[in-house]
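Here is subunit A:
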Amino acid sequence: MRFVLNTGRTIRQGSYVERKNSPVYREEAASLYMNRVDMLDLEIEEGSHVRVKSDQGAVVMVAHPADGLVRGDVFVCLGPYANFLVNPETHGTGMPDFKTTVVTIEPTTDPVPTVRELMEQCGGVGYEG
Partner candidate 1 sequence: MRVILKTRPRAKPKIPIEAETIIPQNFLRKNDILVYEGNKERKLEDLFYVTTEGPAVSPDQVEVILTGNTGVIKRVGEYMNAGRIIVEGDIGMHCGNFMSAGEIIIRGNADSWLGREMRGGVIRCEGNAGHYCAAGYRGEKRGMRGGMVEVLGNAGDFAAEYLSGGEVHIHGNCADLPGVEMRGGTLTIGGDCLRPCGNMTGGTCRVFGTAHQMLPTFRRNGSEVTEYGGKQYRMAVYRGDVANRGKGTVLIRE
Partner candidate 2 sequence: MTGMLVKNAYVIDPLSGVNGEIMDIAIRDGKIVEEVGSGAVVIDAGGCLTLPGGIDSHSHVCGTKVNFGRYMSPEDMRAGRTSRKGVMHVTSGYSVPTTFGNSYRYSSMGYTTVLEGAMAPLEARHTHEEFTATPHQDMLANTLFDGNWSIMEAVRDKDVKRAAAVVAWTLAAVKGFAIKLTNPGGTEAWGWGEDVHSIRDEVPRFGVTPAEIIETMIQANELLNLPHSVHIHCNNLGVPGNYQTTLDTIDLAPDLNKERQSLYLTHVQFHSYGGSTWKDICSKSEDVARAVNARPQVAIDMGQIMFGRTTTMTADGPMEFKLYMLHHNKWSNHDVELETGSGIIPVYYGRKSLVNCVMWAIGLELALLTKNPWQCMLATDNPNGAPFVKYPEIIALLMSRKLREYEMKVIDPRTEHFVPLFAIDRELDWYEIAVMTRAAQAKALGITRIGKGHLAPGAEADIAIYPLKPDELDPSVDYQQVMAGFAKTSYTIKRGRVVARDGEVIVEGANSTIWTRAEVPPEFDLNNDPEFVKKFEQYYTVRMRNYPVQEVYLPRGVSISTEASL
């Protein structure tokens, strides 16, 4: 199914922003919030893994219901998971479309990657310390 991905700050994202290797940060940054009816249509529940795909790539996240979102809209806090999907085009403004990424979402049983794994997919090397 096709959705539009919105991103923004959440208090949990902000709280753990200096601990990007931590499970709590991953839990928040990889949380995908969506309308309950859309979740029914996808036949998923709170905590289900979903594969979110855009023209830039795909990443596995965890679905959560959110009452403030209308059908068709999904929300992920700003961070490496959302940014795996965002197009770097800036329309001559320097600012990518962080709030209007078209994505498709499907249920999956694949695991949610760690931040380190995402960065390694970008060509980096993780640091544990």
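Basis for inclusion: all candidates are chains of the complex that A comes from, given by their letters.
A few notes on this one:
Here, contacts are C-beta pairs under 8 Å (C-beta built on N, C-alpha and C of every residue); 3 or more make two chains touch, one makes a residue touch a chain; residues count from 1.
It should be emphasised that the depicted structure is a prediction, and the values quoted were computed from it without experimental measurement.
Note on subunit A: across the options 1 or 2, its touching candidate in this complex is 1.
For subunit A in complex with candidate 1, the touching residues are 91-92.
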